[in-house]
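The other protein chains are all here in position, but one chain of the complex has been omitted.
And then subunit A:
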Amino acid sequence: MTAVTGESALQGNGVLGQPLDIREDPQLLRGEATYVADIDLPGTAHMAILGSPVAHARILSIDTKAAQELPGVLKVATAADFTDVMPLPCIWIPGGVESHFPPHPYGLPGARPVLTGDSVRHVGDPIAVVVAETPRQAAAALAAITVEYEPLPVVTRADEALAEGAPQLHEAVPGNLNAYWTCGDKDRTDAAIAEAEVTVELDLVNQRTINSPIEPRGAVGDYNAATDEYTLYASTQGPHNHRFLLAALVLGIPFNKLRVIAPTVGGSFGTKGYLYPDMALVLLLSKALGRPVKWVDTRTGLMNSTVQGRDHRQHVTLAGTRDGRITAVRATSYANLGAYPSTIGPGVATALMGRSISGMYDIPAAFCEVYAAFTNTVSLGAQRGSGRAEAAFLMERLVDRYAFEIGMDPAAVRRKNLVPKEKFPYDNGLGWTYDSGDYRLNFDRAIELSGYADMPARKTEARTRGKRLGVGIASYVAICGVGPSTRMSKEGMLGGTWESANIRVHPTGEVTVTVGSASTGQSHATVFAQVAADELGIDPAQVQVLEGDTQKAPYGQGTYGSRSYSMAAPAVALTARKLKAKLVKAGAVFLGVPEDKVVYEGGGVHEEGNEENAKTFAELAMAMWYGWGLPPEIEPALDETTHFDPPDFNYPFGTHVAVVEIDELTGETEVVAYTAVDDAGNIGNPKIVRGQIEGSIVHGLGQALMEAAEYDEDGLLISSDLNHYALPRAADVPFFTLDKTTTPSPHNPLGAKGAGEIATVPPAAAVVNAVVDALGDLGVRHIDMPLTPEKVWRHLRGEAQ
């Protein structure tokens, strides 16, 4: 048992907040974890998916005869085989505005069919599937399927898709416009810009990037004819949610006939919270064949099917005074949703981006409008920091542009406009109400830690080495903790967004915490054990954490938007508190004293002032298992559940400072120093969060320096493997200088804010700001990402202005 340090009976034992070793890591590092690809049920057959080789065409015919006759082939299926299967739904639509979607029989917004039968709309659009005895036989059979196409014109950019005469993707979506969505006060913002002393404008391309978790997706379907029950093993962030969507809205089977299991999931960055055709197909084909059916994606397959991120083209304006007070910000954005709406893509591209554009600043007038459009590209979805990263990019680029225009230090401009501490809760005028923060404390810490004051001297020194040194700041506020269900319904979310936890105390005193969330690498088992152990006053080693199996876990919505520590962990804490309250009641019976004389401490109870009259945690657990002597108002056993729906979101924030050196001869950009001071409220395990912050920064630097999903004019994804899509390596990034500030959120009992993705939000802006700073005297005002050496070199040479 851990020593008790708390003063009151309902205070934690101090294990929460400690950098405990991550219990998941050894099995992950040794390759011992079980992923979907490791699941080999007896009799498994293997599925392969035929994706379209062309970006836009009408399907004239599909000939599967030759494929069907190949060795080992069990079944070849096309859309014609699944006419009774409903299309996948879209459940986060642009809130409060008219929107257009492909149809769904329930009148919901539809997303895409499990296989397309009429037209293909992007390269990789699934047309047919083969199930064979081996993966190789299935792949070989794909090559024997003949599809006749009538080519259609292709459009890959959102702005171009909205132009008159652009190729049309969906009959139900006139002009390819999913929605025109706005937030903020247009008239006031336009007026403030018209009257401003200074305005600056930028045209920005927040390029499309490809999520690259180490594990591509996979799915195993297992239908049991004896019980008429389906089991899906899938790499999913939200097993309950996928169960609901698949059972009710795609397969049309009773909810209790489908079980979804998420085994170990090898990273996600948002991509595995989406419903994909393969999930339905393995179940349908398992039933058809009477065998388990397995599908595991390849890297190139992932790049042509799994949701991609960012992809906004923007025109943005900032207005202010000559002395550095920002008076308005306005953004017009063209968001590229891809060929079909992904499960929650339209909400990501609108609300998450638009409402976040004012960042850490107290701006009197703000307005954002988003045109969300369909194009012949892979569907858009979340990518770590989604929406908020695009928002921070435009705001932080604008602030630098403004500071340059008025000849003020960019740090001074930012500091002058930070939301002051006394204004919280702060309504940002765009729809978010920031919960808590001391932005100035955070900002000043980052500036100080980065050695910002020394930069002029460092720039001079760098020039002696043939380098141009630049420094870039980016601050951000990243809404997390999705979220308050009623509020999310107004944002267009067609579903609940609460979270849950169950705690069971076993007769021998060990504890099992089961949560509705599902880790994709966020070390839930470590930190949720800490939460439970801290509340119950026990050793975290005796706490087991389970999740990911819909048959065992309480209902919950899964992992996304950095929500688990501010949504599921509070549910764990509240559940532990219920158990403690019950143990105090029962303890009064077992100790033979009135309830107000029972002290709960170190997991056990004792009589106030008499520590001899005590029961340990294990004794209590056993006594509650027996249930002997309990009065009728106390139920036996220790088994409690909490469903937590917070009053509002939480708003982590931070300030990052990037220092780059540009080789004057080659244009190569190196990030030589990087400082990040993030505020995620109270932190459960600093070791986990440090890893998340570092990974997030690397992710953001990747977008700034090298990552880009490139489609050619025919809609072919050129960067469709890791030989053509660059990801940052350890050697590409410096050692980071990290610190934190801590302002607890008032919206959950742990004071927690999101952490997993927040540091992905500012790096791209910080790096581009730094590069533009380094080249400012050459007249460079902006460079689009990624900052490839040749692009920077051309700016060094005075071209491409």
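The working rule: a residue touches a chain if its C-beta (ideal position, glycine included) is under 8 Å from a C-beta of that chain, and two chains touch if they have at least 3 such contacts; residues count from 1.
Everything that follows uses one rule, which is that contacts and distances are computed from a predicted model.
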{"item": "Omitted chain, identified by the protein name its UniProt record gives, among \"Carbon-monoxide dehydrogenase medium subunit\", \"asparagine synthase (glutamine-hydrolyzing)\", \"Multiple sugar transport system permease protein\" or \"Cell shape-determining protein MreC\"", "value": "\"Carbon-monoxide dehydrogenase medium subunit\""}
{"item": "Touching residue (missing chain; options A:P53, A:P135 or A:P364)", "value": "A:P135"}
{"item": "Full-complex contact with the absent chain, from A:A194, A:A412 or A:L665", "value": "A:L665"}
{"item": "Omitted-chain contact residue, chosen from A:G96, A:G451, A:G776 or A:P789", "value": "A:P789"}
{"item": "Residue in contact with the excluded chain [from A:N256, A:T298, A:Q551 or A:N610]", "value": "A:T298"}
{"item": "Touching residues (missing chain, whole complex) on subunit A", "value": "135-136, 139, 298, 300, 665-666, 668, 705-706, 710, 721-727, 729, 731-732, 788-790, 793-794"}
